[in-house]
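Since the structure comes first, as structure tokens, the remarks are kept for the end.
A protein chain is absent from this complex, but the other protein chains hold their places.
And now, subunit A:
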């Protein structure tokens, strides 16, 4: 490892020792025990410790003369120092896109994350190699979505767009026995982004598990899933109806938000 060339390291290297470093004991550890009287007498220091130290000393002398001999940001690093602040995806925990990360965990069965990751990679590969989707104007995607022709080369956006577009905005929460006659009072509750994505993906997974695959082998599940993602973007998927239905129910029940008891509880 190259020495760190700054003032502090040079000072540290200069710290003189009263005694030369004790050499490691020869022979087995048993022999070394209790041999304090056998330590060699202290020798006067010659001042020379290592070539690296000499180099540091030289630099220090240059600093003393008012020169700056080393640029810490370039010297001593093979590829230079990273630009700070670090980008978000340089952190190991945020290595993958947020949607991809969440969905991969939802794909996981029996704790086999590596298998889920391979499946996800295959899904992205499928999206990259399938023809651009033909969008259905009756099923509009999120506003600001890139044109369909751009999607296959950016499969992560493709997948995120599909999931965010069918994600429901609300869920219905049943307040127990509040509707009278022991019935629950359904009240629409807004969802956070992660919750919305989770529900949307669970719907998609539900459709996919019921489908019959065309081929055989371990790549078929990701294939079916990717086909369903394409179907969502093209507006063919049954998941859209599910979302519409839920939104209708939410609209119907939004008057229940005025219920005094509910308002007190929310």
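Definition applied: contacts are C-beta pairs under 8 Å (C-beta built on N, C-alpha and C of every residue); 3 or more make two chains touch, one makes a residue touch a chain; residues count from 1.
Everything below uses one rule, namely that contacts and distances are computed from a predicted model.
Missing chain, UniProt protein name, picked from "Glycine cleavage system H protein", "Small ribosomal subunit protein mS29", "Electron transfer flavoprotein subunit beta" or "Aminomethyltransferase": "Small ribosomal subunit protein mS29". Shown as candidates are A:53, A:195, A:219 or A:259; the residue that touches the absent chain is A:219.
Screening A:57, A:108, A:135 or A:156 against the full complex identifies A:156 as the residue touching the chain left out.
Those residues of subunit A that touch the chain absent from the view are 79, 89, 95-97, 100, 104, 117-118, 120-122, 124-125, 128-132, 152-156, 212-217, 219-220.
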